[in-house]
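Note that one protein chain is taken out, while the other chains of the complex remain in position.
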């Protein structure tokens, strides 16, 4: 708190917590607050955030509300999908991938309004503080960062609500008591963690899920869909061309209906602890499976295996908040280079919580029925070549064997 | 065919193809044939193989029939499961992992009976020839290898059957016509490929599946099970301690019932072509998910992420047939080193084709509710530490940002 | 030899061996031979090759002699230097990197003259056959390849010379006896292997070296030079701007004088055996050290460490002949992405066989004396940040420690 702050751009959801932060910033730093509210597809009205901000004295020209859904999917979700990114073998990085975009817009707005600081509502235990702040610093090395949850003393729910009431911040009825868990949502996923989820032996209660039906309640008949890809990105569902955000929304509907994309994960945070989260990524899960499917038929083995080896590192970088880093960009350059011919169509079956590839085709197919067939291949492949191939692959093993013998 | 062969150990299933090979070896090389038939849990009677071999003139002491199920699961499947191995993101390597064990036994038997050659029934287009022969050469660098499919002219079904009939080899009725696909099976999986599966856009017909019910026909209610692990290996299902092979068999039953472990994959063979296969790995799929689940709570992040980065290479080595190689053994040493405390219990839900973790616990849990909690953590974690953590992680990004600016 | 060949493009040096091949091709395949002789800086006159080819009946329009030195350095050597590529920790890949370019030109010429085949003079034991042929097949999948050393029976020196004499191919005096070793040379290096070098315990005799003075005979005073880089590539020596090939030639002179770049290596060939080679890479060694030097001051840690981790794979791909492969290109895309600001100057000391960095500077320096200084840094770095940084890095280790305790 040593530095004087003049103007701060706050990532503002309009909810209770960030409203308290807004007021606390005004009081503690005697500074002007600029609010930024992004539509990333979280499914909430944004205009109430404007009204609330105005009520708390924010000038109209200092209230920013942006629809970032298309940018989010096109420039963040899709590049990540090209990598088949999974953190710890399972997690589709739905929260991680949204943070850099929010950070980027905050820094842009700060430049625009001449703010010297930015602020966010992430706690001091989580990954999101890291993701926000690495983004801030990468894009503006001289920006000041205020992380209220690491500074203030409103650490209990009671203290927070008292502060809100004292400052005429409306407290929604359902926020009076303790919420049984905490969530984050955007067009890619909803995550839930904390409280009722903190015992990793206990099953996640059904009321925690909000984006997908329980697979047991999903339709009893499978649904077959197709997804078209162009150069690594999905462009159509069931033959209908869609913009990136519309396409993901469409897959979210399909995924919701069939109960696809639920994940109960005990994961390792960048800050050093294990936490248990529940994720719902309906459309993203379908997309992930689909992308692997189209790669199967269009990607060369060398490229595919290199991608598989680089992927865990790539996913870790995004999880840890290093989207705006040279090494993430280098890996992206390698990945994107491989996607030039990743064009074609996959057929999928959606049923009771799962999405499976059942067919794939491409104008750039590398699959050769003529070469692979058990039938007469008319000389496409000379089986005698295999002997030399094996013999020379075996040579070093034989030399080793001789040494042992 | 240049070298004189005296005695050859043949991997003999008792089926039509390897019976023809047996006869062809006797004729072509004028050599003694020793048959080796392994029970790897493929679910077929082995005694008929003995009878057939005897009929074809093999001496009783030259007929080897071994039950290798426990060795297979304990020394091959389990070590691989410790690695969470998946080839090309999907395939549990059910065929790949069986070949080294068969090769090892053939070489042992060759030593025992004084044979100078070994032989197998794999074709010249596939991976299995490589896996067999790399195993042979690694374990006996001076062994001679006969791969009839690469040598003979019985390449059409008709020619093969004519040869069989001419030599009084019984041809089962269902082998007279063309089989619509070809299969391999063991305790871990059944694979199917070829013919009706060769068009990768066409869905795999239902009659191809043999190890799992169609998820649509699986029970309408989920089943909850527990699996106990000790030092990285599964030891009990629903609290009942089981030997490795019995445990996998038990999980296979559960997986069959719930339609778990079907995979339609278009994969890259080591010999350079793409092929389309269908795999059923019921118990193995459950085990794979379960192992990740127990690692989540017992494995340190550093170990877990290193494992994830090494895994694709490890899986590729097994797929390509390098089980008996120094680099596979080095990776195994690293992986096994990490499993010392991978002990505990996972709770899983099996339902309509999928297996999900819903709970995990361990006496060696690294999950600390006290550290992670949103509630008062009594000083277990100082949120202010996060500031320094972020600042120093950001330092290089800020220096980069200054250069750009 | 099954296929009918009409016209073949031979990589022709003009030496005894490829002259014999030329004649053998004419005889064996009754085909037209097109010769291609490349100047890659090997330091030999090329016109004698033309004369010899004409003498052997090659039509003037079928004799191709190209100066590829600039293309070689700019498009092959420099991209590889950006990667700091070293095979097995030591070898600068001087032979490996030249083969793809020769293969590419042969395929271009084949297209131009309507040839259906290509041929080279590499033996069946070495890596070069693989590098040539993988290049051929990648660039023209339907080309026919003739590798005389794998086909013919002229495998002894005597037989070869008899064949030459019988066909009026001039045999240079020094080729009559056995050459005591075999060499390959281009602008990047000279390699020697075979015969007198085959006992890896014996020191390489002094007469084997041709490109560098013995360090013991090098000047007794060091020489200081500067090299300027732009975007990862060297552009000037001692302030004098030079084209890629001229620059490498200049560094070769400097390296020769100071005895720099000798390497006695026992390496692992792709075909599975170990071999012992001696390499002289005078300018390339200086360039390698220089490039690391300029990266030290301009490359971010994340980029630098990622490059270091990818490098062994990249080097292996080049060594094994996979220059024209998707995975090499993907790695190149990642590497090249990192080089945007690798611009500046290094100062080096050359002395008695070694080249050392003694200074580096850059307009894009990421080194901040203000941040790093032991003196008062005026707040550029807050030492208290280190506590949080360490604490959170330590958290998982402490949780592990508690489990052990």
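All chains are identified by letter, namely A, B and C, in their written order; residue positions are counted from 1 within each chain.
As a working rule, a contact is a pair of C-beta atoms (placed from the backbone, for glycine too) under 8 Å apart; a residue touches a chain by one contact, two chains touch by 3 or more.
What you see is a predicted model; the values in this text were computed from it and never measured.
Novice: What chains on display are touched by the one that is not shown?
Specialist: A, B, C
Novice: With the missing chain put back, one of B:96, B:338, B:362 or B:383 would touch it. Which one?
Specialist: Spelled out, the listed residue whose C-beta touches the missing chain is B:338.
Novice: If the hidden chain were put back, which of B:268, B:296, B:343 or B:365 would touch it?
Specialist: For the chain that is not drawn, the touching residue is B:268.
Novice: Write down which of C:163, C:209, C:324 or C:364 is the residue touching the left-out chain.
Specialist: C:324
Novice: Among A:171, A:196 or A:400, which one is in touch with the chain left out?
Specialist: A:400
Novice: So one chain is hidden, and I want to know which residue out of C:147, C:225, C:290 or C:333 touches that hidden chain in the complete assembly.
Specialist: Per the contact definition at the top, the residue touching the missing chain is C:147.
Novice: For chain C, which positions touch the chain that isn't shown here?
Specialist: Chain C touches the missing chain through residues 84, 88-90, 123-125, 129-130, 133-134, 137-142, 147, 149-150, 155-156, 182, 194-195, 198-204, 215-216, 220-222, 262, 264-268, 271-276, 292, 296-297, 300-301, 304-305, 308-309, 311-313, 316, 324-326, 347, 349, 351-354, 356-361, 366-369, 371-376, 381, 383-387, 389-390, 393-394, 397-402, 405.
Novice: List the residues of chain B that touch the chain left out of this view.
Specialist: The missing chain touches chain B at positions 268, 271-274, 299-300, 302-303, 305-307, 313, 322, 325-327, 329-331, 333-338, 392-396, 399.
Novice: So that we can see where the missing chain sits, which residues of chain A does it touch?
Specialist: Counting only chain A, the missing chain is touched by 300-302, 341, 364-366, 368, 371, 381-382, 384-389, 391-393, 395-396, 399-400, 403.
One rule holds for everything that comes next: only the chains that are shown with their structure count from here on.
Novice: Calculate how many whole Å lie between the centre of chain A and the centre of chain C, each centre taken as the average of the chain's C-alpha atoms.
Specialist: Roughly 42 Å separates the two chain centres.
Novice: Among the residues of chain A, pick out those that touch two or more other chains and give their numbers.
Specialist: 268, 271-274, 300, 305, 313, 325-326, 393-394, 399
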